[in-house]
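The structure appears right after this line, and notes come after that.
Missing here: one protein chain of the complex. Every other protein chain is in place.
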Amino acid sequence: MSFFGSERSSPAATVAMRRGLGLVLVASMGAGVAASSAQTIDPASLPEPLGVLVLPDKPAGAHWVWFCSFVDYGHGTLVDADSGVVLGTLELGYQGILPQLSRSGDAIYNVGMYFSRGFHGERTDVVEIFDPKTLAKQGEIEIAPKSMRGLPSTNLTTLTDDDRFLLQSFFTPALTFGVVDLALREYVGEIETAGCAHVMAAGSRRFFSLCGDGSLLTVDLDNSGTEKARQRHRGFFDAEGDPLHGTGARSGDVWYFASVRGVMHAVDTSGGQIRFLEPWNFGESDEAGVWVPAAPSQHLAVHTASGRIFVLMGAVPDLEPKPGGYDFHRGLGSEVWVFDEQSHERVDRFKLERGYAAAIAVSQDRAPLLYVTAYKFADIYDARTGVRSRELSDNKELSGTQIMILPVP
Amino acid sequence: MSFFGSERSSPAATVAMRRGLGLVLVASMGAGVAASSAQTIDPASLPEPLGVLVLPDKPAGAHWVWFCSFVDYGHGTLVDADSGVVLGTLELGYQGILPQLSRSGDAIYNVGMYFSRGFHGERTDVVEIFDPKTLAKQGEIEIAPKSMRGLPSTNLTTLTDDDRFLLQSFFTPALTFGVVDLALREYVGEIETAGCAHVMAAGSRRFFSLCGDGSLLTVDLDNSGTEKARQRHRGFFDAEGDPLHGTGARSGDVWYFASVRGVMHAVDTSGGQIRFLEPWNFGESDEAGVWVPAAPSQHLAVHTASGRIFVLMGAVPDLEPKPGGYDFHRGLGSEVWVFDEQSHERVDRFKLERGYAAAIAVSQDRAPLLYVTAYKFADIYDARTGVRSRELSDNKELSGTQIMILPVP
Amino acid sequence: MNWFDKISAHAAADLAGKTSRRSLLASLGGVIAGGALLPLLPVDRTFAQEAAEKTPMDSKTCDYWAYCSVDGWLCTCCGGTTSQCPPGSVAAPIAWTGTCLNPSDGKSYVVAYHDCCGAIPCKRCYCNTNEGDTARYQPQRANSVSWCGNGGAPASYHCTTSRVLAIAE
Partner (left out) sequence: MNWFDKISAHAAADLAGKTSRRSLLASLGGVIAGGALLPLLPVDRTFAQEAAEKTPMDSKTCDYWAYCSVDGWLCTCCGGTTSQCPPGSVAAPIAWTGTCLNPSDGKSYVVAYHDCCGAIPCKRCYCNTNEGDTARYQPQRANSVSWCGNGGAPASYHCTTSRVLAIAE
């Protein structure tokens, strides 16, 4: 109808938003704006141009982080952790987990599962490609409709270290991995495992996985993404007595995994080798109970430069099995324990302000932040002191149930 | 994997659920079960058959009702209002509103909007056809991708009185209606209006709509669903001074609409005629303020047999406009006022237990129930006494934000 | 006391005192359109604001002067501004309009409420003011209908901008 405003969003308008309009005092990015100051409008600036924002380059020293919300159709929220300002959101698909950020910074990938009719109809699994500045979708690569869904983990999808291939966990209930060639934008195919799950990058053409017999499986790819070699490395962990949580954390070439009872296992993947480091016990008992990794989803993080390992910990009454088996391994955490990679000493113990948390992550800069989610909240702590600097909450900075965290490098 | 249970759901299993297995003491339907009684298991009944339930015929005197939840992907929950038991759910699509129940009882229709990728990708609007016993999808009819979405109303979609055609409100922002032939399962096409919205059935081949100039538009269809005739009936209401809420309620051939200030307008559509009944004022002021229809979505219901009109009412401080215009017309209600269709007298005034409500509806039987939703809750009242008999709540009987109600005839 | 109890208590107090009943109703009523925003910060903020001062210059609150006929999520809370859509969304070229009083200069302005579309529901900073909101048979000022899907914009709703067009004559 002609009497409606009908100015189209144009490239010019998109650029115009960067002009300093007298009106747009309250910009969405950057730090605080005097919210109660008067607002005079220059009539010459009207009508305000309509447009769509583009993300700026991340300023040096800035802390940007994706908080990802689970269940139904998931999404990520990009937040400037220093100001608490929301920079944008990204849809992640049915039970979406985490986007994958390319090291080059030129693409964001998401393995999305979709249905033609909401929650019914035909299923399609795709690797979606988003522009990191506009967050606009650039394309997609259809893959086999086998993506694993359920409780998220950071280690269900990975990029190889050169960003060439994306590896995706499949579950049918056979455990396999899908390989996607991101350079050619093609689905390469599927790699069988004999009962191994979770996928961790260990180089440009190698990944590894944890297996049901306690071994570690390495798979080497050729330049087309096809399996070239595989090797099973036995004795990484005690799969029956003290299995590992599948969500691990990486520090350079070393990957860490925590067992349900609180033993840290590490594997050094450098030089194309697999070297198991000596496991060490980090659990402890005190008047609160027995402290174990609190592993509903993302309980482990490493700040590589300082060699600090952060573990979300929760106290349980005991480690005795119930009639159907033990059940202490999936609880929430109430503290973050900090260990030194070299000495294995606990160097700090942060009591979380909220008393419960589901996931943790750490930024990799020299003034690192510790990110903590608690469903409807996310909290930002100084990773060096354990002091909380900011709280984010549902319907304000966040939306949904936050259970995964991805700091932007 | 062979060691997994892998018994397929079969027709036999579906039937088997009706057998009286010693184990399945706690049936999902019907009234209370002794929840704390011991449960002995006949080994011969194992393994329990796996299957999918089918709805029984609605027992005589039973009160079944759909509560519909809004935003994102909507859904309806079918509840036995006498027992509070959930009977099933139905997906309604993006910003889905209400299913349409055929008078014959042999089909449930839903006008669903879907995207190929969750909330992005290609849009498809379809009329979906569900089996009322199995709630399984039987098919769909693609329509023009123009369905109106936003705040729901009961009068955005209707079936003609013989269930032959479905009429759907379109908004592009031109206001039109889509016509679907349910017998042939074909999309017929679009009927233009000159600024009229909401669609109300008035016979097998006639519907009407409310127009921006205060008139009422009737459209007659031929047997193929194409427009045969139209007529504009002027002077139904005062579109500038006291416009009607678009959500009306029907009693036989009479449709009722409430104005924002509390004047009831009625139109008798019997005999292929359009006869405006005398409007009557039902608003009132008291110490609480000025009482007006509380019309966020579904504020009007009629119990036809008793000739009772139910209006959800809320008190506002005054009816004065703000600088940009009046804003008192979309608030929640706190009371339900009951009027006699013939005398226009207020015969009752129910104070709602929760103090706020978004939608009301009434069953049409001789022991009518008044259904009231309040977002995360739904309450069931005796429509004759205003006494609340049952509360339904989120994550127990309901899920989401309940704002539409559809009693099953 | 959970928030529902709070609402009831406030509603009762409002009914008794006749104060700000309007804003209570408008805020709660609007929740429906936004839907599923519970627990509801806008409600809490509305309550807080009844006691505290209004914030007509804070574009992340419902009090912001140009938001006088909004029904949805504020783009300022989703990565956008009052007139710019967040990254990854698409601005609906066609909008409903309202007329809002700017207390800074005492002038009324025509505001075009452009929905941003094609992205996940933002679900932050829900506001429902309704000044001048009309029924759908007068759609040019109707805020309760989704304007995504019109004029070539994708149909899924992300958030709403409030773009100042001109001084109202």
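Every chain is named by a letter (A, B and C) in the order it is written, and numbering of its residues begins at 1.
Everything that follows uses one rule, which is that contacts are C-beta pairs under 8 Å (C-beta built on N, C-alpha and C of every residue); 3 or more make two chains touch, one makes a residue touch a chain.
None of the values given here were measured: they were computed from a predicted structure.
Contact with the chain not shown here comes from a single listed residue; of A:109, A:256 or A:328, that residue is A:328. Although one chain is not displayed, its contacts with chain A can still be listed: residues 69-72, 94-95, 113, 115, 118-120, 123, 145-146, 148-152, 171-173, 175, 195-198, 209-212, 239, 243-246, 287-289, 294, 296-297, 314-317, 321-332, 334, 354-356, 358, 375-377, 400-401, 403. Listed by residue number, the positions of chain B touching the unshown chain are 1, 3-9, 17, 23-28, 34-41, 43, 46-55, 73, 75, 78, 86-91, 130, 133-137, 376, 393-400.
Following the convention adopted for this analysis, only the chains that are shown with their structure count from here on.
Ranking every chain by how far its Cα centroid lies from the centroid of chain C, the top place goes to A.
In this assembly, the C-alpha centroid of chain A lies 32 Å from the C-alpha centroid of chain C.
Distance between chain B and chain C, defined via averaged C-alpha coordinates, is recorded as 26 Å. Chain A and chain B have CA centres that are 41 Å apart. In chain B, the residues touching two or more other chains are 72, 94, 118-120, 173.
Contacts with at least two other chains are made by residues 37, 94, 119-121, 139-140 of chain C.
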